[in-house]
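Structure provided below as structure tokens; questions to follow.
One protein chain is absent from this view; the other protein chains keep their places.
Labels run A, B, C, D, E and F following the written order; every chain starts at residue 1.
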Amino acid sequence: MSIKPLGDRVVIKKLEAEEKTKSGIVLPGTAKEQPQMAEVVAVGPGGVVDGKEIVMELKVGDRVIFSKYAGTEVKFDGTEYTILRQSDILAIVE
Amino acid sequence: MSIKPLGDRVVIKKLEAEEKTKSGIVLPGTAKEQPQMAEVVAVGPGGVVDGKEIVMELKVGDRVIFSKYAGTEVKFDGTEYTILRQSDILAIVE
Amino acid sequence: MSIKPLGDRVVIKKLEAEEKTKSGIVLPGTAKEQPQMAEVVAVGPGGVVDGKEIVMELKVGDRVIFSKYAGTEVKFDGTEYTILRQSDILAIVE
Amino acid sequence: MSIKPLGDRVVIKKLEAEEKTKSGIVLPGTAKEQPQMAEVVAVGPGGVVDGKEIVMELKVGDRVIFSKYAGTEVKFDGTEYTILRQSDILAIVE
Amino acid sequence: MSIKPLGDRVVIKKLEAEEKTKSGIVLPGTAKEQPQMAEVVAVGPGGVVDGKEIVMELKVGDRVIFSKYAGTEVKFDGTEYTILRQSDILAIVE
Amino acid sequence: MSIKPLGDRVVIKKLEAEEKTKSGIVLPGTAKEQPQMAEVVAVGPGGVVDGKEIVMELKVGDRVIFSKYAGTEVKFDGTEYTILRQSDILAIVE
Partner (left out) sequence: MSIKPLGDRVVIKKLEAEEKTKSGIVLPGTAKEQPQMAEVVAVGPGGVVDGKEIVMELKVGDRVIFSKYAGTEVKFDGTEYTILRQSDILAIVE
């Protein structure tokens, strides 16, 4: 992976429907169209962001639920990623 | 429960109408459609959130009243949960 | 009373028109429909709320004037209460 | 007077047109309908309000000009008062 | 002058067109209707305003340019004044 | 120049099209109507502005690019100036 997010940002890759079913999570309603579950593929360094000290709690490989509509989508080598702030990640699923 | 909320977030499960009646709470008007009472099923670690030190006052099992419209709904193993910030919890009912 | 408000929140019970008349307060205009006077029935612990140290100045039994539209209404054992922040309480009436 | 404002709030009583004329102040335009001059009848304790130390500069009896539309009106023993924050008071008239 | 502004507020008196011409300043367009130049007639004490230490840089007699639409207008002994915050004053003209 | 900006404000004079061409800068599109390049003609003292310590990085004579729509326009001795905050200046052109 060669996208290095800045500050408190992370790069995530949305999980496909079948992957979510395996892990036991099903998102309500239009979930298939707006998946909210993803895997973390890159984590920014944290540090002082907007004047506040941010410690990164996430690590690569974490499966997370995130606020839909949050972040910016980019395509890299044919795969879609979302770049968003750690604070837009709601929870880690284990 | 395998959803670990981040920061000052908690995961709650809304209580059904009969459960609320047992505890003596009845919510006004369209309460059946928009239940505001729930049980806490997971509590984030708190710590520094958005530059502010947050101490978690809630614990798993607390019955709480929360701001309707607050939070994000997810379905897990067939059950619906809501992930929201501790500050969206109004009160503990005992 | 078994509703324990969190942080800087208080639980109040609106006073009926006759009770207000006894205490000499009459609210203008549509006051009967939107009573702004209430009695405090539960007080949160205060402490650090949203990163700021809040000392609770109110105590159970205080008669208060509050911002209408502020807070969330809940029904408990047949009685309606409002949960709101201490900062939405304008004054104590003695 | 038995209304004790909380925090940085003050209770004021609007001055009638004739009183304003005596003091030499005339407010422009629709002033008769929206008087902006008042007498302070109660002053809150100040202290830490919304995380900031507020020192009350006003005292009972001060004649003040205030932002119209600011504050909440209440009627007490037949007299109308306005409860508003000290920061909504623009100036003292002497 | 007997209007004592509170906090970081100042009282200014707008300059008439002829006075502005004397000082060499002409404001563009509809300047005659919306004069932005004024003389300071009273200065508040400054100090901690909204939790921030404010030092007053203006003094009575300063000729200033200010943000139009800023402030509140009052009439006193037949003269119109504007009460506004020091931060709404853009520059001193000398 | 006799306009002394307050706080973190600066006074700038927009550069004419021919002046911009000389310096090699051409602004896109409707640049002739909305020039974004200017010369600094006066710099405020900086200091504590809105509770924050501001150090002025600009000096008289700097050629700058600024946010269009920012600031207030005034005419002085037949010349138009713009008064705006240093933070509305994007870059110095050398």
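Operating definition for what follows: a contact is a pair of C-beta atoms (placed from the backbone, for glycine too) under 8 Å apart; a residue touches a chain by one contact, two chains touch by 3 or more.
Bear in mind that the values here come from a model prediction, so they are computed numbers and not experimental data.
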(request) Name every displayed chain that the left-out chain is in contact with. (result) A, F
(message) Counting contacts across the full complex, list the positions on chain F that touch the omitted chain.
(response) 24-28, 31, 36, 51-55, 57-58, 65, 67, 86-87, 89-94
(request) May I ask you to list the residues on chain A that touch the chain which is not drawn? (result) 2-7, 9, 11, 42, 44-45, 47-51, 72-78, 80, 83
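Here, only the chains that are shown with their structure count from here on.
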(message) As a teaching exercise, work out the groups of chains that remain connected by touching when chain E is ignored.
(response) A, B, C, D | F
(request) Show which chains lie in contact with chain B and also with chain E. (result) none
(request) Please work out the Cα centroid separation of chain D and chain E, and write it as a whole number of Å. (result) 23
(message) Taking the mean of the C-alpha atoms as each chain's centre, how many Å separate chain C from chain F?
(response) 52
(message) Using the touch definition from the top, which residues of chain C touch two or more other chains?
(response) 51
(request) Would you identify the shape of the chain contact graph, picking one of line, ring, star, complete or other? (result) line
(message) Can you work out from the touch definition every pair of chains that touches here?
(response) A-B, B-C, C-D, D-E, E-F
